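The complex appears here minus one protein chain, its other protein chains still in place.
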Amino acid sequence: MTWRFPGLTRRAFLKAGGYGGAGLTLLKPISLLGKQHSDPPDGEEEISHSICNFCSSLCNLRVTSRTRNGVKRIVKLDGNPHSTLNRGKICARGQSGLRQTYDPDRLKTPLIRIEGSKRGEWAFRQATWEEAWQYIADRQQQAEIKPYEWTMVGGWTSCVFYMNWAVPFAMANEVPNIIASPMQHCVTTGHLGTDMVTGNFNIHDEVLPDYDNAKYILFIANNASIGAVSTCRMVRFATGRKRGAKVVALDPRCSETASKADEWLSIRPGTDLDFMLAMLKEMMEQGYYDALFLKRHSNMPFLIYKDEEGEWHLALDAEGRPQVVAEGSREVHVLPAYSNHNESDIDGQPVNAALTAPEGLEVDGKAVVTVFQAQLAELDGFTPEWAAKTTGIEAETIRRIAFEFGTTRPAIVDPGWHGARFQNMMMLRRVQAMIQMLTGGIDKKGGWIMSGEFHHKAARMIHAQRGEHEAGPPMVSLAGMPFAKFVIGAVSKGENFSHGRPGWAWAFSAQEAAAGREHVALPVMADTGLKESVEGKLEFNGEPYKTRAFLINAANPVRHYYPDQRWKDILGHQDVELVIAVDVLPADTTAWADVILPNSSYLERDEPTLYGNGVNHDLAVTTRYAAIDPLYDTEEITDILLRMTRIISGNEAKFLEWVEKLTGLSAAAVEERYAKKREEMEHGAFAAACREVSFAETARRLHTTPEAIDSELRVKGVMMEEEREHILAHAGMPWKLPLPSESGRVEFFSPLFHMLRSGGAKQPNFSPLATRVVAECRPGTPMDKPLQTDEFYFTYGKTPTVSYASTNSNNPVLAAINKFREPIYAGVWIHPDRAEPLGIQTGDSLKLTNTATGQSTGGTAYITRMVRRDTLFIYSSFGSENKALTRAYGIGTATSKLIPYRVEPVVAGFRSQEFTLKVSKTGGAA
Amino acid sequence: MDINMTFATQEIWTWWIAVYLYLGGLGAATLVVTFLTDMYLKPHRDLVLWGAFSGIVMLGLGSLMLFIHLLDHRAVLNVLNPLVLIRHPHAWIAWGTQFIIWMMWWGLFYALPYMIDSPQLNRIPLLRRLLKAGFIAKLSGRCCLRFHKTIGWLATINGIGVAVYTGLLLQSFPAVALWHNPGVPLLFTVSAFSTAMAFLLLILGIVIKREEDRPIRVFYERTDVMLIAAELVILFSFFHYMSAGSESAMHSAKLLWSDMGWLIGFIGFGLIVPFFLELRCVLRGSRGHAPVMLAAVLVLFGGYLLRHYFLAAGVYAFPW
Partner (left out) sequence: MTRYAMVIDLNTCVGCNACMAACAMENQTPVWKNEWRTYVHDQEIGTGEDVLRRFFPRLCNHCDNPPCLSVCPTGATYKLDNGIVKVDEDLCMGCRACAMACPYDARMEVTWDDVEKGKAFYGSDYRRERPSMDKCTFCDHRVEKGQKPACVETCVGSARMFGDLHDPNDPVAQLVASGVARPLLPHLGTKPNIYYIGDVKRRG
């Protein structure tokens, strides 16, 4: 008998039973013991829509809930098929998201630290909300905490979803101190570099490269932002790759993304800028650029001169307008200061601006050249051969990549995301943007395309500037750099507050500057000065500037800022009177609080407003609909801020005014709705009120009814306003509209840096043109000098299944996957050729020591050829220390135990890889 | 597409199942041999009783091992139902289970007459009452005795079925070259009968101890020697079959032929040593049966090792 018996389908089986008639009857009673064969009735299924909360891809969700045996339960999350952002797909974190809501470790009630215990010990007692509020109010009173002695710490979710309340909260309560987690990690450090060139600025950026249509894609220090994974980018990248785009990835290790590249270039950490400078030089010299675009839409043709100190300045006219020289002539034209093009001068004369000025051209007695020429001069010596030395990548390869990238259209160099790591990261992102601009690949098929929401805001702003309509509240009507300037202006100027104090970060920079010490030029929502302020080492106008209270929302600085000890010292300091943490899970930081306030999970929330659709090219509105009622005694962020207002300033009305002033949400309307909602609901009444008003106002804008919006969102989850093609047709930047940069053009010469530099910041970090900034892993020692046998460069990156080093490492599904992958995810990657002489094998336990600071921690070895010989790699997602996170506790290595406090001078970006590690074996494989 | 392989052994069926396969084969073969002996060589009440009982007990124990190991014991009813043979004739476990069940019944019926007039059994009070019961007598007289040979043959056929089945079961797992080949049923059957011979030699030599059984013992010794020889030949051809060809087989070969337990334990003490011990008796006639007893014990324990190592050394090739 063969082991294959013909025709064994279910039906054949029944037939067989048929003629062995007894067959079935004999079988019946057995199955009757149990349930019938068909699955139990599927229960009542409901679909609702939401937005994922686990990374800034902000994917649209389709939530399936089922009511069975009387219990309604969220049973499945999917990508919202109606969403053109994530195209019906979500990643592992998104898929597992519902398990955050059902995580038994969740924060279920307010918690108050037990009297007599120390912060950090995780000794809490359950409390009612009224107890918690009373406790906070008492502390505030007894300790007489002044508004400016408060510091708000916000995670990226608080920025993205609640900025419209957080900033007004700060203004209303006169709290000038906000630390926002993405800033020193990505938004300022990384993105600001890109933004200098394009004029963009937004929380977690607004450029979504059009991978779908790209023919050549160059990734530089990208992984989690693409393949590991930002779904909205990955789905597009996958399409591009399937369509045959050539992909090159620069990464010291073979990341998930690099594994999908045709070429993985294993570059030496911290030297990407050298690679890019050589590439920029090569492309400019070989003519691998779109000359027409540069002439028309960039400041490359602007005339520029060098002063006695060798500093570059734009040759502006009396009214500060840029000047260019016409192609093939010596005639100089003055251009409008702010415009999207250089094609006509102030008198409306057509101009064909030259990229290179004729020999010996002078303006106002100064020898001038074009920005293009000046930039080339700056790049002098940065040849592929030169770059090969530091990067470890052959000159020929660099040349070839420059050629391929410069001559393949459309081509994309990814703008890059996580921006910490090295002090040259900002310049790196800047040069990446310049290289992209050389191809003219912006707001163009197959290039960088800015989000629908960004276009919408920018267009609004520009039309307002042209006086076509009134400007409107800043937070909804400012886009790009003007928005950045607004935020900086708000918190950096004492005059904005009755107490006359700017944020301590700004006070600290001033103090350090005055003392002639290294200081940070733009500490935008950064943590520089916090420790000093807490320890009483900061003065403002001769008076101490103390920080004595913290309101931490959706942030986990103990794991996400560097080093963790610094934050433990800050939060644990005896002079700190009150620490409040708002979270959903017992994150490591919450252990350092006096009061923990539980927030509802994202699937339990009706958000207080309508949102744009993230980086989506299309313009659409969306929001969250609660899939189930909150499981526990939890509150909404907006309501927490309102209640905190009562406690800090007692002036709730002022809070509402500020909300209206900054976001346009009508205070009166909210007030009225809130009065009603308060009767109906114990929690979230304020959020609900704001939501209704926001629906009403959006309806007015879109000439429809709130009901219409609601019903469409209930069915589809996203409401399309305008599609990409239309937007680009009328708002494409700089094609149709000026960019929100200083000059409206693409800026190779950065006015912002020019200003800072004129202000005295002379480090290369502040160069207005692209130039070299070095990574100092071993102060004084060039990167290409050999390392000790047990010494390595340090690199980290995000795990596909974890957000940051966040609490979703405690998600039972993700935790299981991490277990499945443990050696790779939780391990310390070392190349076999380096491990062998050190006698290290996969599974061995290791001691890692920072050679500069002596910080050290443990790890488990993973020996692999997927990392450079001179480099050690760690997934930066693990090392949770709070036992209350039962699944995440004690797994992997915490990067915040190795990274010292070292920031770059522009925005206090973390130099989180700028050191080397010594590795030693402490134990054999388990 | 170039595929890489991970080679892995399984932990799904471990010694539990090895014991099942071992006792199944041994028990069944024991019954078969005793009944055939009784029918054609020399009627022998005690031998039949001992063979039948120990056989049934072994089959019972073996099946118990499988049963305990199940995930859902209730669902076992689905294979106890004889119609399973019509529905899943391709599933060896179905056949095996039925063979075992019927083999037990036929074994019991064949032994019944002997039980009734066995003085030893009649000394056991309860059993005595049962054996004296009218319907038992009827059953014994009207059926068992009347169709004694038929029943004997039914038992034999089922018994052989069980022995062969233990091999066919492994053979039906296509991923593992060591199992998925016609040598396995052959090897397991031969081994089953060889161990049965050994077991019965022990019974005859230690429990029954009768001079007049000598011819039977001699016959058993001779057969066993031949069976062991056959087993060695089969294993030799296995060795060659495995040392080239499929990766799975080659990895199994590496595992087996570098394992002392297999080489010295099974091949050495489980086959070669007893082979020579018994051969010596066969050629020179045994002086005192100590050597034969020793050989028998070794064969029995070798029989288990064979199943154990066969399960342990099956290698899967998982692609990635």
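By letter and in written order, the chains are A and B; residue numbering begins at 1 in each of them.
Methods note: a residue touches a chain if its C-beta (ideal position, glycine included) is under 8 Å from a C-beta of that chain, and two chains touch if they have at least 3 such contacts.
These figures come from a predicted structure and were not determined experimentally.
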Visible contact partners (per top-of-document touch definition) of the missing chain: A, B
Hidden partner chain, touching residue among B:122, B:150, B:172 or B:223: B:172
Identified contact with the non-displayed chain, of A:260, A:724 or A:897: A:260
Where the unshown chain meets chain B, residue by residue: 1-4, 8, 10, 12-13, 66, 69-76, 78-79, 84, 87-88, 90-94, 97, 169, 172-175, 316-320
Interface with the undisplayed chain - residues on chain A: 3-5, 8-11, 13, 31, 34-35, 37, 39-40, 43, 66, 68-71, 73, 75-79, 88-96, 98, 102, 227-229, 231, 234-235, 238-239, 241-242, 254, 256-260, 262-263, 800-801, 812-814, 816-817, 819-821, 824, 864-866
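By definition in this document, only the chains that are shown with their structure count from here on.
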Centroid distance [mean C-alpha coordinates] between chain B and chain A, Å: 69
